[in-house]
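With one protein chain withheld, the remaining protein chains of the complex are depicted in position.
Entry: subunit A
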Amino acid sequence: MGVFPSGRSTTELVDDLNLETRDLIGWLLVAPGLLLFSMFMIYPIAMLIYISLTDATTAGSVVSGETSVVGFDNYVELLTDWQFWNSMSITWLYLALSLVLKVILAIGLAMVLTHERVKGKRYMRAIVIIPMGFPPIFTISVWRAMFSGARFGPMNEFLSMYNGAVTSVAGLVDTIVFFTTVNAPQFLLADVPVGFLSSRWTAFAAYVTTEVWLAYPFMVIIIVSALQDVPGELQDAAKVDGAGFFHRFVNVTFPSIKGPVIFASILTAATSFQNFLIPWVLNQGGPARQNELILVYGYREAIIENQFALASSIMTIAIIIIGMFMLLAVKKTNIAEGAA
């Protein structure tokens, strides 16, 4: 080729040709990246575990060495603390509820977007995955605005429209039924404005809605590509045999998308478990710390309440659970095939 200088000794050439012999160069090439990663990820995890065994309170006390090792006291304190169990339960409830809703929504959408009767499916598929293309902090702060407790917040506007509809239906009935006065029944009307983010379960519902909106596109992509592999003859054969929609779904469609759905569920469950931004941006895990997902709980104990030791034990427990999710994901999905 002429680009490269020639004239090297035969032994050098043989050495160079054998691309897999030199240990040292390989290590030198990997080392800088590994070092940086270890510095900012592995080392802090080790430090976290250490702090969780001490009685550190403020950030200053963590590094000054004025702390003493107290063993598992923090964990004992945690496991007997109502706040911890509340946070754990709300985290798992959040994970489970949003997972179920995501799966239902995604399967429904995927079936609509692969249905033979629906025209323009290609464009619709491009539109349906739009939420994936935004930064999470953007999406979540827009949803915070959606659920704003202000009179003119979008959700409150919808409630007003609904109220208006109910009232006008009642008015219509009133004009038809002339012999008595019919008013809109109070239990059907919403008390606008609703402070969605200032009461516990409406705030929780807002979290779940936001989570579902953030994560459904990933599932839709995976299920659509699985549905496209379902043999059409199978569906037709089932139809000829007189199988109804429900039977076809249970016996033909679902078995063929089960694998991908489980795969996507593990990944999205893992991210739901460690969600921080949704509760934090919507109302900082409130009201009154009732909806603190596990990471929000740990973060607040450290940064705001200055309980670094306790926070570290919370985070250590969270990391153990995250680690189990990681192992599960890698094992279940053969993602590490090339690593062995």
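FYI, a residue touches a chain if its C-beta (ideal position, glycine included) is under 8 Å from a C-beta of that chain, and two chains touch if they have at least 3 such contacts; residues count from 1.
Operating definition for what follows: contacts and distances are computed from a predicted model.
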{"item": "Chain left out of the displayed complex - its UniProt protein name, from \"Gfo/Idh/MocA family oxidoreductase\", \"3-ketoacyl-CoA thiolase\", \"Carbohydrate ABC transporter membrane protein 2, CUT1 family\" or \"Molybdopterin dinucleotide-binding protein\"", "value": "\"Carbohydrate ABC transporter membrane protein 2, CUT1 family\""}
{"item": "Option from A:F40, A:F187, A:W201 or A:F245 whose C-beta touches the chain left out", "value": "A:F40"}
{"item": "Interface with the unshown chain - residue positions in subunit A", "value": "1, 3-8, 13, 16-17, 19-30, 32-34, 36-37, 39-41, 44-45, 47-48, 51, 56, 59-60, 62-64, 109, 112-113, 115, 117-120, 124, 127-128, 130, 132-139, 141-146, 152, 154, 157-158, 160-161, 213, 222, 225-226, 259-260, 263-264, 267, 270-271, 273-277, 280-281, 295, 298-299, 302-303, 308, 311-312, 315, 318-319, 322, 325-327, 329-330, 333-340"}
